[in-house]
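All protein chains but one are shown at their positions in the complex.
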Amino acid sequence: MSERLTASAIVAGVRAGTLSAVDVLEQHLAAIDGRETEVHAFNLVMADSARARAAEIDAAVAAGHDPGPLAGVPVALKDNMCTRGVPTTCSSKILEGWKPPYDGTVVSMLRNAGAITVGKTNLDEFAMGSSTENSAFGPTRNPLDTSRVPGGSSGGSAAAVAAGFAALSFGSDTGGSIRQPAALCGVVGVKPTYGRVSRYGLVAFASSLDQIGPFTQTVADAALALQVICGHDPMDSTSIPESVPVYSAALDRGVEGLRVGRIRDLPEGADADVAERVEQAFDALAAAGAMIVDVEVPAFTYGLTAYYIIAPAEASSNLARYDGVRYGMRVDAADTDSMYMATRSAGFGDEVKRRIMLGTYALSAGYYDAYYGKALRIRRLMADDFARAYEHADVLLTPTSPSVAFPFGAKTDSPLTMYLCDTYTIPTNLTGEPAISVPFGSGAYGLPVGVQVLAPSLGEPVMLQVAAELERAAGGLS
Amino acid sequence: MSDALWELDGYEMVVGLEVHVELATNTKLFSSSPNRFGDEPNTNIDPVTLGLPGALPVLNRHAVELALRIGLSLNCTVQACTFARKNYFYPDMPKAYQISQYDQPLNVDGWLDLPDGTRIGIERAHMEEDAGKSSHAGGDGRVHGADYSLIDLNRAGVPLVEIVSRPDLRSPEQARQYVTELRGILLAIGASDAKMEEGSMRVDANVSVRRAGAEYGTRCEIKNVNSVRSVGRAIEYEAKRQILMLDAGESVRQQTRHWDEGDGRTHTLRDKENSDDYRYFLEPDLVPVEPSQEWIDQVRAALPVLPAVRRARLAEAAGVAPDSELIMSIVDRRQDQYALAVQAAGGDVGRAVVYIKEAFAELGPEPTLPAADVAALTRLEVEGALTATQAKSVLAELVARGGGDAAAIAAERGFAAMDTSELAGFVDAAIAADPEAWAKFCAGEGKAMGALVGHIMKASKGQADGKLVTTILNARKS
Partner (left out) sequence: MSERLTSDAVAKVARLARLDLTPDEIRLATEQLGDMLDHFADIDALDLSGIAPMTQPYRLVNVMREDVEMACLDRDEVLAAAPQPEAGRFRVPPTTGLEL
């Protein structure tokens, strides 16, 4: 773990020819060799193909070719991103061994940018969870304290960056699945604006909420990663056809004169250590010249309910395709209908089944209006509330997670307890707006605390601007 | 049963048709693999068609344009529309949901006029995707008793428009006319090849019966009606089945029934009481379609003249009823323009339509035979220079040669209009040759005339004018 190189430093060195992509990779593979058994960040480590790719990058540099904006950066991909010919499991038995016949858009973009994929990371099955305890292949451990969870659902990707297995990694965020594990593992995690990053090739959990984003060591790395993966994709009908600004330009602007909103009616529930760090974050921004303003987002408190109706509803439909007919697992039976039942019952874990049932119920005849229809209206309410808040503030600041990393099993007894982990992250998935979690000091047990910066749609620049200031301030924390 | 008003024991049938047509696009509704009938199984496949994890639909603009053409041709109101997921499990439905239009279809509230003038309401004409094909192996090759099924997904995702009529049809004949007329429109506007035998046009019939003027009865939906003829047969069978039940004091159960072409009956497929719960919800992977007025106007302006208008035009020119078989068949063959061209070339359009109907079946919508040559022939006949029989013979030669001087051909064949005295001689000879037939004819047996005409035609080597022969025979009788 000594001398960790940021992705930005790797790119600079590899492109200048002062660093070898092969050497950088070997350093990361050595870290994997050292601790992966303990951490279990990966479902698959791709050492051979990574070595071949790193050699190609070095050769390209030697030949004077442009090796791309992520040249030589070892990256890890959440195992719900389709990689051609490479198993993509979603940490589910139902997809065990399945090799997609195509690459997702982000996967292609990263390869074309010169990134080197070191492996596919573990997750809560089909991204449903907040601790990575719901993986069919066993949990990932938090590299900072292996008796604790890394958060979830992108726990493997968060752990991979925290443990030095990859210089940066990618996850998906449906209700906080990037930001919460980033907070728990002490790294930066971004959920971009819905539609900013293509979902083509991301195995869907909840289509109107899912968004791919990076885990990084620094805010500058986040800007670099976003620069590569953001942009319009004609393969995704919900992709925003707007040009992408230069994100790194926002990093050194400072926060002088920016309005940072404090949500007065934010739902309670954050632990004291977390709340204290968030207060210090407000103070730090104020000290740097920002104005702290009070705003209200009354619908915030209903986010959890709306989310836990909408996300399962979409999931119940998205996961219906796992039927044992065309790919993945099949449990044979005397007729097709029995085969469906046997396959899906054996292939899905408990949490996935629970959410499929919840979503099926919320959409079913007689209940649609009471649940799904109502949840969609709360979603509108939420978007309107945030829009009003952003009339007074440029960004909003909240905790990312109510607590620091918790021990295994601490929240598995009741699904609801686990769902409460997502209280502060969910609203921006419902509205589609971007948010970032930045490490900001430590809390109980010396574990990291994440602070969340929220911005309006396509407000990534101002979000990064504030995040960079918090990162600078965090350096001076006790 | 050919009457438009069908009645049995005081019951009236009430029929609405749901017609699915496959659109004549190059590619599928939501993906770019080919929309092509008859290819090797599972060759026209892509991630979307297969319902692979991570695949996303993107709407085919040309499919929307063809759907617009259909809507405008059926006098529908075009509106902003959305797509929804219809969730159900079936092995030829790869995602386990069909993307269809539910509460916001593209086209609503139109109508179609039958050739006899009856106006049939169109409730909606919406876009949706087709399913794949299951073939049942082993057993007797049908669903029930098969050992297993094989799934081909070439057809999955092919664009469909479902045209739903209001329950305005009242007889098997009207239903046949509706399907025929609709098919003519679809062909005319190039929306579909509308081949019932290949399944690119499929009809489901909703049938109920009631006492005239009473409330609508319970309806049954009849599936698998694969030809215009079976539309009539299936509806008639089903209405009679329902009447028998009602007369026996039973009530009709709401069912989906299957038409069996072999035994000419409908069979229960399933009861609708435990009706499916399709859990429709808006497709989050697609965005609304709001056709601009400009686009609608463009599509409307580019529509060809529809069959009904063409029939009316030709019927008026020829002085025949627009729903006469003569007019119907010529417009069906799209040779009405040709008939009008004969008229424009100075021909008699009344004779021209007869010629075209009888001799042009193989010539297609744009016969190469010069209209002026046919016009000349009609004049020879109308002026009495040729008998109808002689004209027919010359016409056959014109068709065979691809044109020519009708008068010259007539001369080559030695045709000259036979004078009445020559004909009278043939009539005398016929009476002498077959006194028995003559006696019967005089006694009022009309059929006996055939034998006498036969003698005359034989003696005149087919040159006698049939109409004149009839006149002479009738005159002799009295």
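First chain written, first letter: the chains are A and B, and each begins at residue 1.
The rule we apply is simple: a residue touches a chain if its C-beta (ideal position, glycine included) is under 8 Å from a C-beta of that chain, and two chains touch if they have at least 3 such contacts.
What you see is a predicted model, and the numbers here were worked out from it, not measured in a lab.
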item: Contact with the hidden chain (one of B:9, B:290, B:325 or B:445); value: B:290
item: Per the touch definition above, residue among A:54, A:311, A:395 or A:430 touching the missing chain; value: A:430
item: Hidden partner chain, touching residue among A:12, A:244, A:293 or A:342; value: A:342
item: Candidate in contact with the missing chain, chosen from B:18, B:260 or B:277; value: B:277
item: Omitted-chain contact residue, chosen from A:333, A:410, A:444 or A:477; value: A:333
item: Residues of subunit B in contact with the chain not shown; value: 25-27, 32-34, 40-47, 50, 58-64, 80, 88-91, 134-136, 139, 143-153, 223, 256, 269-270, 276-277, 279, 282, 284, 286-291
item: Residues from subunit A at the interface with the omitted partner, ascending; value: 98-99, 101-102, 193-195, 208-209, 234, 237-238, 240-241, 301-302, 304-306, 308-309, 316, 320, 323-330, 332-342, 344-345, 348, 353-354, 356-358, 360-361, 364, 367, 370-371, 373-381, 383, 414-416, 430-433, 457
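Quick note on the criterion: only the chains that are shown with their structure count from here on.
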item: Cα-centroid distance, subunit A relative to subunit B, in whole angstrom; value: 57
item: Parts of subunit B lying in touch with subunit A, wherever the complex brings them together; value: 47, 50-59, 85, 87, 89, 91, 94-97, 149, 151, 153, 277, 279-281, 284-287
item: Subunit B-touching residues of subunit A, taken from the complex the two chains share; value: 81-82, 88, 90, 95, 98, 100-102, 104, 199-204, 206-208, 234-238, 313-314, 316-317, 320-321, 323, 325-327, 336-337, 340, 360, 363-365, 368, 372
